[in-house]
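See below for the structure under consideration.
With one protein chain held back, the other chains of the complex are shown just where they sit.
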């Protein structure tokens, strides 16, 4: 099913941008896990809009309400469902989009796919707002994994060609603008401000690193860590590319450059380099798992765009209403962490014990 | 399950490099589809090794034997299973790999994951040989889709930084070296020959384009066309990155550059550009679906590499035995077509009819 | 996942007896289906307790709140989620059950399974209250199927050995006590009253008949109509047996008695008898689909029962608190209809078109 993910931990996301609520159900969370509500709220706040110059001024009340699956903040083994009420709906803004689809959005293919019955307001089920329930699920998984010694950390790797610099193992969770290098972050913010002033938007990259993973996570062929992570990360709106380790750069490399030789370190087998991004044959090798996701520039821009009127079949000019992020990348950082944590936890729960004969 | 893919069309791949046979089962293929055996053999021959200077001299008997699911070459509605016998097994070559894992291969993580019980010969279930049954499944889907007006075509997009040039809508299926530009292909072949002479290998890119897709294929969030294609394409050994449309380049673009405006063409709504690669919100928009996959250089190289002896915990030098492709990319072209065709057919079979009330 | 059902229509049920809410998500419902809220409320009222002498006097506010998936009561293609708030929670009643498990309930195995973390109040996720969201899902499916000419009707087939009598194709939806024969219903009510007076409870049978099904619904081996229906019907608490057509009676019959001969009726192939209950090889044959489910007597009885104190390992006497149905069967009738409708609709949505070659 399209809005569900995972085998051992099953996430289902529901809701539309302007429906009564959005939310998610997680099945398969082990019983007896006590989550930290304050830490979850802090995590969700990293995604929430309306706080600064590079995000939409829309205020969204993203406080989750837990409906089931918990007894006193501890999982009880039953499916965990949490919802977020949609209080800031402004449906009037979107009334024209059913006839004149926005470039870069799902409006037109959704109109055809659902025979005109899709919920067009705010992008409906395709809205980036649906990453809020993804972050509830991912925030819980991040807490769970951290207690198992697994850390998942993302940062802005680049915006509009301006790269971040620094050690990706460091956390940027406390920063308002999540780059490793504050100096590079300033340049990025300046570029975003420039694009906003032009009524335009800008794309970027998010890099994510998971450490503390046991050797042997993931499964061959279609359920390797790359497949699992790619499947969920492409579920974040605006992602157009996913790469692991050296990623697309491997296409220009020779085997002698790209292979990670093995050595011993503190009595443990270790790869001496990490071009593979911690994954061989789909399976973790004990090195940091590294991947990057490319985010396209926000398609909603404050410029007149060319479209067609689906009712009349004539050309039409379109001004996208509403208030939008000139760059989605800063707010996407915790979303990527959330997605990675869900994928890792699904694999982690699926580990099999070797059985003697 | 790790070796299965798809919801409406379910592919299961089985076998190891040196097991009695490798094969696949396809469930959900509609009854009444008569496949063309000669065309399938031609398709499989494009993947088969041993034919030229840029692939391994190993000869593999890749003729499929169909065990079930057919009556007189026509699907009967029951699961279709086909196998390929492994006749060229040379298990002796691989006996040392259990103790000294090959860099760049799954040997070490698999040893840990399966508690030492994995089939190490030839890479076992992780071997690129498992792309042969993938091609049987994909070859059938390509035939099926072609009769529905859907064409899926891949070509070498680059090897070692040397790009292909030309119109990706053209077919390279008849070519021994599947590039659009023969001149660029010659340069690539020269680079491969050079790497082979150095006992090294080289990576590259495959680009794939699907045309004739109806508007509305794919599903939101986790089952969009990007998620589906990425999940299966990362199942091809050596793939480290997947991107759609402008892919990673979107990270440097502004919204006004990247949005595809709509216009009318011959009475049909059409996007005037195709930066999106034919996919918006996970759903096809009627434009060609375009993606690229990055292949790492073959990890098996004819050079001494540094590894460790897992039994003694000491450093060890390793010379990988066997005969290997200096560049996997030319043979990967039909494999990418096969993977894309399976993903597209799974989505195609899942289309829902709009129901009035 | 344990609380999800279906392939083409995916139902996920969440909530515990005393959690903030219970609810369900339906994925895969075709877009453009306008449901009838009044008819749904009427259907849900058939399951609701507190109305008469044979059900618990507990009042439950079972009005569903739809959170997503609809625009103006019409499905929009996104997952449909509905919840019911738990307003009548009386957690104090259940405090002792964690140490002294109730016979006939899941208390003890759940205590072991979830390491003491399960939600014991009111039976938690195992409560029969979870059939309310099942009925929301099923009520929608019943409306959908009815417009396709498919009717699903259940009735009490027996209580405590007193059989119903009459034509099972007739609807009992309007009746407070859903038997075909009111006379037999009176006898059953008298028996229930007798059991209630004794502080005891009584079991029974529900029979369900679906008509208007096309020939060819269902799939071979593990996804036949019998497998599908059994999987969901055993999801209703207290069901201990499911049988199709002549069911367990076939064990005493000969082939010449049990085979349904074919004939022509009004130009259509028809089975002249229906011992098979409309299913051959898992596939519908156009005859009414008939099945029965056996419900055990309510395990919560107003008598002192023998149990153990899990904390001390000593024998303990138990008086189950709360107010309970002396017979669950009358309220189970719409639940069985709901379950059957969901299973049938999942199969109906999965029909494949035959494709020529």
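Before moving on, here are some points about what is shown:
In this document, chain identifiers A, B and C correspond to the written order of the chains, with residue numbering beginning at 1 in each.
One rule holds for everything that comes next: a contact is a pair of C-beta atoms (placed from the backbone, for glycine too) under 8 Å apart; a residue touches a chain by one contact, two chains touch by 3 or more.
Keep in mind it's a predicted model, so treat the numbers as computed, not measured.
Touching the chain that is not shown, out of B:49, B:103 or B:124: B:124 (per the contact rule at the top). For the options C:75, C:143, C:184 or C:284, the residue in contact with the chain missing from this view is C:284.
For chain C, the residues touching the chain absent from view are 1-5, 7, 13, 101, 103-110, 112-117, 123, 125-126, 130, 158-161, 195, 198, 200-205, 215-216, 219-224, 226-227, 230-232, 234-235, 237, 239-264, 267, 269, 271-272, 276-277, 280-286, 294-301, 303, 305-308, 310, 313-315, 354. Residue-level contact of chain B with the missing chain is found at 1-4, 10, 12-16, 19-23, 25, 27-28, 31-32, 65-71, 74-81, 83, 110, 113-119, 124-125.
Interface residues of chain A facing the missing partner chain: 7, 28, 30-35, 74, 77-78, 144, 147, 220, 349, 352-357.
Criterion: only the chains that are shown with their structure count from here on.
The greatest centre-to-centre gap from chain B, using C-alpha centroids, is found for C.
Averaging Cα coordinates per chain and for the whole protein, the chain whose average falls nearest the overall one is A. Our note on geometry: chain B versus chain C, Cα centroid distance of 45 Å, whole angstroms. One finds 38 Å separating the Cα centroids of chain A and chain C. Counting partners per residue, chain B has 7, 220, 354 as the residues that reach two or more other chains.
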